[in-house]
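Here's the structure we're looking at; comments come further down.
One chain of protein is taken out of this complex; the other chains stay put.
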Amino acid sequence: MDSTILAFLIQDGVTSGAIYALLGLSLVLVFAVTRVIFIPQGEFVAYGALTLAVLDVGRIPGTLPLLMGLGIAAFVFDLASFRQSFRPQHLITSALVNLVLPAIVYGLVVTVLPMQPGPIVRALLAILIIAPMGLYIYRVAFRPLANASVLVLLITSVGVHLAMMGLGLFAFGAEGLRAQPLMRGSFSLGFLPIPAQSLWIYGATIAAMVGLYIFFERTILGKALRATAVNRLGARLVGVRTNLTGGTAFVLASTIGAISGVLIAPITTIYYDTGFLIGLKGFVAAIIGGLSSFPVTAVAAIGVGLVEAFASFFASNFKEIIVFSLLIPVLIWRSLTTDPHEDE
Amino acid sequence: MKGLNITLPGLVAIVLLAVIPLLPVPPFIITLMDNVGLASLVAIGLVLLTGVGGLTSFGQAAFCGFGAYTTALLTTSYGLSPWLTLPVSLAVGALIALPLGLITMRLSGHYLPLGTIAWGIAIYYLFGQLDFLGRYDGITGIPPLQIAGYRFLDTTSMYYVIWAFVLIFAFGARNLLDSRVGRGIRALRGGSAAAEAFGVNTARAKLTVFIFAAIAASLSGWLYAHLQRTVNPTPFGLNMGIEYLLMAVLGGAGHIWGAIFGAGIVLALKELLQRYLPWLVGHSGNFEAVFFGILLVMMLQFARDGLWSFVLRLLPASAPKPKAQPGTESLPKRDMPAPGTPLVTLEKARKQFGGLVAVNDVSFEIGAGEIIGLIGPNGAGKSTTFDLITGVTSLSTGQIRISGRPAGVHRPGDVARQGIARTFQHAKIFPDMTALENAALGAHLRGSAGVLRSFLHLERGEEAKLLAEADRQLERVGLSEVRDRPAGDLPLGQLRILEIARALALDPNLVLLDEPAAGLRHGEKQQLAELLRKLRSEGVAILLVEHDMSFVMELVDRLVVLDFGTVIARGDPHQVRNDPAVIAAYLGGVA
Partner (left out) sequence: MTAPLLQLKDIRVSYGRAEVVHGISLEVASGSIVSVIGANGAGKTTLLNATMGVIPSSGTILYRGTPVPHSVEGRVQAGMCLVPERRELFTTMSVEDNLALGGFLRTADERRETLEDVYKRFPRLKERRTQIAGTLSGGERQMLALGRALMSRPKLLLLDEPSLGLAPKIVAEILGIVSELRSTGVSILLVEQNARAALEISDEAYLVELGEVRRSGKAAQMAADPELVESYLGGGH
């Protein structure tokens, strides 16, 4: 193997690794705050990518009516919960968040789209369509189960994955789509050409990490999320609502998912079910990070990307098998270092 | 078959099952029923794993694949008879489950399902990439099953084979749950501490159900291969694995019959949805996933016990376990050591959590036939001392001797084997099991029946003795009246007493009681004191942690007083109660 191929594989691995890192971080975040192992994270990636690809050709993506539908479902769940305790301002807030917000997004998209906006505006629209979905999905699927065990939440998560993947098929059909790059051309780093799109990916990953760091270290809401992860009861006792932290975590996850989708849409063809596999690779990284450590998860994600890049060069047929088998040594290592009695 | 204990509705169901193919039903119904049978086997395994054991797997379809590919390969490439490949297929499933189980079982609940998702995908791709398994085309030309020249070629003849296996497995699984091994498995859900304290090897119990579920799935795969007579990777992917779990959840993850029910509903729905959804939606595709996904979430939100629990309400309640025959032999009892023989000796036992010294070089001895009170303010280190003796936590420094021998790094089960039983400060009783079954768990180490004997119910003699022992202890503590009630229905006071009955079923020479009188009324305390005195007269030693001073004072032979992890006084009750250090510790130093 010559050094060009090596450099190319490394560049390729780091690029996908950066995406996995974004996903791994949101998985750790969602798990720490809500104890939900969020299998459908990858679906947000597919939704984001496919939405952008459809916007590129000037059509209304199926995710837009889906957003409205999810908002209505969340509103109905809110209405049902008002039977327990009702206050008028809760009804107003619920209507604003669940009905008015998607309507505004809808209005924005149908207004802006005919003006043939540039790629960055289209990408922002795609993110805007997908991001609120995290909140509605949390409201409908997970909030009613806030006190359930991790296992029940995980099975729920798989149910949500099934539904979202099916809805993706419904919204986009079975054919794969590819979006236009945010920026064309490439830069060269010595002998290695780096596509401009990859720079966007690195930039977004670094920005997301810095953003999350500032959010968790400097804002009271970010601290409340950390506090919820450390001590759920303690957080409730200082007045932190689990609904607030849970909803925030899910919106962060769907936003990061949508950003990842928008970033990879131009470099690979995305199908309605591609997101699942991408999300699971983020999971491999998150599990290496023990579902708790952000830095370990980020580093592991780059590792997963590199393993995948090299595997697809040397044994392309066995790429997925190799990547997912990575989990076995990780689980062995964890099982040898975990005291089963402190693990319950 | 007396052991099967079939109720009338069960009998009706079996007869109905037998005559369905003889009725003028459309052929697709028989095909559907074949598939329901195949799925039921997998779902029964999942019920044991998820509903009973509190573990779960999304990768059961992969085990079906191992069963199916094993027989496909051996019958086509090596010309083996299908019946010969049956044990091989099951063994392959079990052998693959073993290392996977060993790896993940020690980890907390969610790593196993996550691991199963990962290898569910990996194995699907593996099937599709291996040349000798025919890659994505798979293996064709698998021979049908044959008995005495009769070839099981059509769906109707396979129907009987499939459902015969389903019934064998369903009854076997039910037998297994209703046994010594089964109590250990059912105890997995309630947290492992109580089960381990009575010698249940919880890691092994988890592995047992995992392998059992893998074997059930492999059997399903083996049958599938000979029904279809061709295999390819598609039905062994993750999506099928998820569908199997949906069946178990839908049916009711705690019920064997619910698995069959759930499999029936899911497959019938799938048939309907695949027929009518594309017509509704306008184009074809895997749209039933949306429906199944939402169904799964709704089930967990609104009917977590599954639909079978609704069916159960319509059926007659199952009969309580019969009382032991008067002639039932009792279990052998251990020889009680001579009064005063040291049973447990703590020598400078020390436990540090980070910078906090919870137990600070504590030394004392418990001799056979004496009652020792361990007292001290909250947070003084009493519970930690308890945990050190019972092997729940390990010593930082110092030593504990049990029956004179250094305990070393001991596990709760080892302590139980030495005849040391315990109760818990927060009663750890299994709410879904009856009082009788809870007490019988205490006698776990006094039986020896394994999985196979339990599956076939060949251990009824031993089981009767264990239950008789449980009955005897319930009677002794005065809980005979509630023996058949789920323990979750009992008030707190009775739960504490039930814990004592469970401890006694171990036939202990030392009982460690953690606040047994908390939550008891005055009269109940008197009865408890009476019982403890009686135990002492029989030679049983007791270590008592208790806050009710008058209860402690009138009962104990000696007292050990802890404060901030250190022994501040010891001796007979009278002496201790007038000790200035004790008074200061108890009454606080505000003055």
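Letters A and B name the chains as they come in the text, with residue numbers starting at 1 for each one.
The criterion applied here is as follows: a residue touches a chain if its C-beta (ideal position, glycine included) is under 8 Å from a C-beta of that chain, and two chains touch if they have at least 3 such contacts.
Predicted model, so just to flag it, every value in this text is computed and none were measured.
Enquirer: Using the touch definition up top, pick the residue from B:A118, B:L343, B:A468 or B:L490 that touches the left-out chain.
Expert: Within the whole complex, the residue contacting the unshown chain is B:L490.
Enquirer: Using the document's definition of touch, tell me which of A:A235, A:I259 or A:A285 contacts the absent chain.
Expert: Once the missing chain is taken into account, the touching residue is A:A235.
Enquirer: Of the residues in chain A, which ones touch the absent chain?
Expert: 84-85, 220, 223-224, 226-227, 230-231, 233-241
Enquirer: On chain B, what residues meet the omitted chain?
Expert: That gives, for chain B, the contact residues 355-356, 377-379, 431, 488-492, 495, 515, 518-519, 521, 547-550, 564, 577-578, 583-584, 586-590.
Here, only the chains that are shown with their structure count from here on.
Enquirer: Just curious, how far off is chain B from chain A if you go by their C-alpha centres, in Å?
Expert: Their C-alpha centroids are separated by 36 Å.
Enquirer: Which part of chain A faces chain B closely enough to touch in the complex?
Expert: Result: residues 37, 39, 140-141, 144-145, 148-152, 154-156, 158-167, 169-170, 173-174, 277, 280, 283-284, 287, 317-318, 320-321, 324-325, 327-328, 331-332, 334-335, 338, 340-341, 343-344 of chain A touch chain B.
Enquirer: Please name which positions on chain B make contact with chain A in the complex.
Expert: Within the complex, chain B touches chain A at residues 50, 54-56, 58, 103-111, 113-115, 117-119, 121-122, 125-126, 129, 191-192, 203, 242, 245-246, 249, 281, 283, 285-297, 300-301, 304, 392-393.
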